[in-house]
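Sharing a structure below in structure tokens format, with a few things to ask.
Removed: one protein chain of the complex. Kept in place: all other protein chains.
Per-chain residue numbering starts at 1, and chain names A and B are given in the order in which the chains are listed.
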Amino acid sequence: MIHAHDSAIVRTMSRLLIPLIQLFALYVLCFGQYGPGGGFVGGVMLGTSLILGILVFGPESPACLVAKKVTHGDGIGLIIFAGVGGLCLIGGGEFMNYSNLEIPWVDTESHRRYLGILLTQIGVAVDIAVTAISIVFSLSLIDASEESHD
Amino acid sequence: MIEHIEAALHRPNFIAFVVLFLWGFFIMITHPNLVKKLIGMYLVQTSIIFLLVTVGAKKEATVPILQGSDATGSATHQIDPADYTNPLPQVLTLTAIVVQVATLGVSLALVTAIYQKYGSLDEDEILKRIE
Partner (left out) sequence: MTVAFEISLLVLLLMTAAGAIMVKDLISSVLILGFYSFLLALVWAWLGAVDVAFVEAVVGAGLATVFFLLTLFGTASKDTHIRRTAAPAIALIGLPLLGLLLLYAAEDLPRFGDPESQASARVSPDYLTGSLKETHTPNVVTSVLMDYRAFDTLIETAVIFTAGIACALLLRRKQQ
């Protein structure tokens, strides 16, 4: 259903925009604690950059192959988020109580909670990005599985 | 009677919420086209989120990010909560918006699956083709 766009203007502008969108998404993700932004928006923007590649360059292009490899990571974001909670259990406290995270160079309780927030934001961003790409693959009826070796 | 109308006029966000919610609900119930029903569902969800955010707004308050001398972290400086908008409804809203788009994705996948099997988006046509 989706085929590669035939206008050179659209293809060139997309080649320029995709890395810019990814850079801005990483900025918004890392500065979520000092300004608006955070995990949700950063994740959706990361997914959007690859969706732009799929829609403009078609199902056989390198952008689409990268996106198919990325969808293998479905669920890694949830493991990261729950894993941070598990690390807090290992450190001696309750589940998701970041003040018990045992990381070597981080001493004060407020710095441990800051680090806990940053790690969980990365987990949420990865989860949302992969889910957005996966839903676009499902809705556009592209076959996203690899060939099975018989 | 007059004080009821005056009370409603002092809350324009509530009037906008009621209009959007009931109109979206009406579209969801009466229209025969499947995608149009999903547009109605989208309007219902956004109207509820709109009410949640506007309940937390305060007059002459700024964004809930600590700024200026409040952000230095000194132990003696007191932060005045009336300077900042209430952050709790915004937290509920962030979760609600992302769940809204996830629900929309699943509903559209259902509509696509129905279209592939029966060939139409109109519910009367689909009921005829089932028999």
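Everything below uses one rule, namely that contacts are C-beta pairs under 8 Å (C-beta built on N, C-alpha and C of every residue); 3 or more make two chains touch, one makes a residue touch a chain.
These numbers come from a predicted model, not from an experiment.
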item	value
In the full complex, displayed partners of the excluded chain	A, B
Interface with the undisplayed chain - residues on chain B	3-4, 7-8, 10-16, 18-20, 22-27, 29-33, 35-36, 38-40, 42-43, 46, 50, 53-59, 61-67, 70-71, 73, 75, 78-79, 81-82, 84-91, 93-95, 97-99, 101-106, 108-113, 115, 120-122
Interface residues of chain A (partner: the chain not displayed)	1, 32-41, 44-45, 47-48, 51, 55, 74-75, 77-78, 81-82, 85, 96, 98, 109-111, 113-114, 116-117, 120-121, 123-124, 127-128, 130-132, 134-141, 143-145
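Everything that follows uses one rule, which is that only the chains that are shown with their structure count from here on.
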item	value
Chain A-chain B separation of Cα centroids, rounded to whole Å	25
Interfacial residue positions of chain A with respect to chain B in the complex	34-36, 40, 128, 131, 135, 138-139, 141
Contacting residues of chain B [partner chain A, same complex]	63, 65, 94, 98, 102, 105, 108-109, 112
